[in-house]
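Questions regarding the structure given below will be posed in turn.
The complex appears here minus one protein chain, its other protein chains still in place.
Now for subunit A:
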Amino acid sequence: MVSESCGNPSVESEAIMTRRPKHDKSKICIKCKVNTGAIVIRHAVYCKECFPALLNSKIRRILEPHINAKPELSRKKSLKASGNLLVAFSGGLGSTVLLDLISRIYLSPWTEEEVEGNLKGGKDHPRNQPVWKSVSICYVEIASGFPGMTDKTMKIQQILREKYKTLEFISLRLEDAFDMSWWDKVGGKAALDANADLTNDELFISSTLTTPTLNPVERLRSYISALPTHTAIENAIHTLIRVLLLYTARSTQSSHLLLGTSLTSLSIRLISSISQGGGFSVWEEAYEEWKPDSTTAIRVIRPLQEVTTKECSMWAWWNGLLVVGQEKYPRAKEGIYALTKDFIIGLERDYPSTVSTIARTCSKLAPKVEAVGLCIFCERPLQPGVQLWKSRISLRETGQPTTASRSSDSSPVLQSLTPYLCYSCHTMLTSRNSKGVSGNPASPSLPLPVWASIHPRGLSDDVGRSGMQPDLNGNEELWLRRKIDPDEMKVVIGDFLLE
C-alpha cells in the first residue's frame, strides 16, 4: 500500500523513508578498475591508491580558479597569488586535513622518487614555483570564554611547529575581539569600548568611559553571558573567530584565507545559518571576497567543500594525522547548530547524497537585491530593509530608550546599532532569552567587539525605526559627538593636565 501523504511514521509504517540498500555492487575501484576498493564515497568505490588523487583534484578544482588576481579560465596559466596565504586551524578534523593537503600539493619540495620518476607535472605545476610569497597558520583559542575549558594553544603550537617547520604560526585568542591593543596591531581604526543595550530592539550603544573598565577576558565573558540563547552563543563565537581571521589575514598581507570546512560541515552550517535568518549570505558560506576598504580584497575559500567528513577521516587515518579535536563549550548541544549537526550526520550515513544536494542547491541561490554595505558585526553583506521587514512580520517592542539610558544634556547621545546589522546578527542579539540564566535581567549590556565599535557618520534617530538604510561607506570612521560633563572630561584628559 502506498501512502498518499506525508503520514505519521509512528502509526503508518509506509510513511517511513526507506533506507537505501547496502552497497552490493562491484568492489573494484571505479577509477583504476584494477584494485579492490577500500572506501565507498557516495556509492562510488575507490581503492587506497586512487584516493589521494581524488582528494587532490577536488581541492584544486575549488581553490585554483581563485588564486590568481584575475580569474583564470585557461589551465595553462601558472598560479601566482597577489599576496600571502593564511590557513585557519581549529584543531578539528577538517583543518588538520586541509593543512596536510595544502602542504603536500603546494608547499612540499619534490622528493627524489618524484624527480627520478619524472612526475613533476610540467613547468606550471604549483610545486615548481611558490604560489604565495609566505604561508601562515592561524589558531584561535576560545578557552578564556568558558571557565574550566582547557587551553590547547601550547599543544597545538608544538604539533604544528614540529610538522610544518617553515610555516609561521599565529596564535590568537577569542578575547582579542575585545582588545584594543590587538586592534591597533592589526591596523584597526581608532575606536572606543562600547556596549549595546539588549533590552531594546534598537540596541542602543553607550561608551564605557564612565563605567569601570573590564579587561578583554572579562568583556568576552560578559559578552557570552549577555547573549540571549545558546544558539546565539555558537553563532557569535563562530562570527568572532571568522572576523578575527579576516583582520589577521589583512595584517599579514594575505590575499587568501583558507578554512577547513568539509562538505558535511558546510551543509550543516548552511541549514543552521538559514534557519537563523542568514539566507542573504548563503553564497558567502561557500566562498566570499572580503573588501572592507578600497585597498583590501581577501578571498575566503573552503577547499574541502566537496570532501565529506568521511573522506577527511579516512585521509587522516591512512596518513597517521594527529587530530587534536575541539572541545565543546557548555550546553552547546542545546543550540540550533548542534541539533542541525546531529540531523545532517544521521542523514549522511543513510542517504549520503543528501548532504551534497544541500550544498549544491544552496550554491544556486542568489539574493534578489544588492547589498548596501557590510554588517558591522559579521562583516558580511548587509541587506536593505531589514527593520522594515521585521516590523511587518513580528511583534516588537517600541524604539523608546529605557529610562536608565534616556539621553539628557549630560549623558551620552544614544546611537542605535540596529540599522548596521544584517538580519541574522540582529536576530541573534534580539531573540527572546531562553537560557534562564541568573544575573541582572534588567539591563543586559553586551560588550561590542572592537570592529563593531566603528559606525558611519551621520546617524539619525529615525533611521532604525523607519527602515531607512544609513548611507554606508566602508571608508568612513565612527566618531560619536556628544556633550560631556566636567568630571567625565577630567577623566579623559587627566593625564595631560599639569598639576
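Structure notes:
Note that in this section contacts are C-beta pairs under 8 Å (C-beta built on N, C-alpha and C of every residue); 3 or more make two chains touch, one makes a residue touch a chain; residues count from 1.
Here is the rule we use: contacts and distances are computed from a predicted model.
The chain not displayed here is annotated in its UniProt record as "Ubiquitin-related modifier 1", chosen from "Two-component response regulator ORR41", "Transmembrane channel-like protein", "CST complex subunit STN1" or "Ubiquitin-related modifier 1".
Of the candidate positions A:229, A:248, A:262 or A:356, contact with the hidden chain is made by A:262. For the chain left out of this panel, the touching residue among A:37, A:145 or A:335 is A:37. Among the residues A:173, A:256 or A:310, only A:310 touches the chain that is left out of the figure. Annotation for subunit A: contacts to the undisplayed chain at residues 22-23, 27, 36-40, 45, 48, 90, 92-96, 259-262, 265, 309-310, 312-314, 317, 323, 325-326, 342, 345-346, 348-349.
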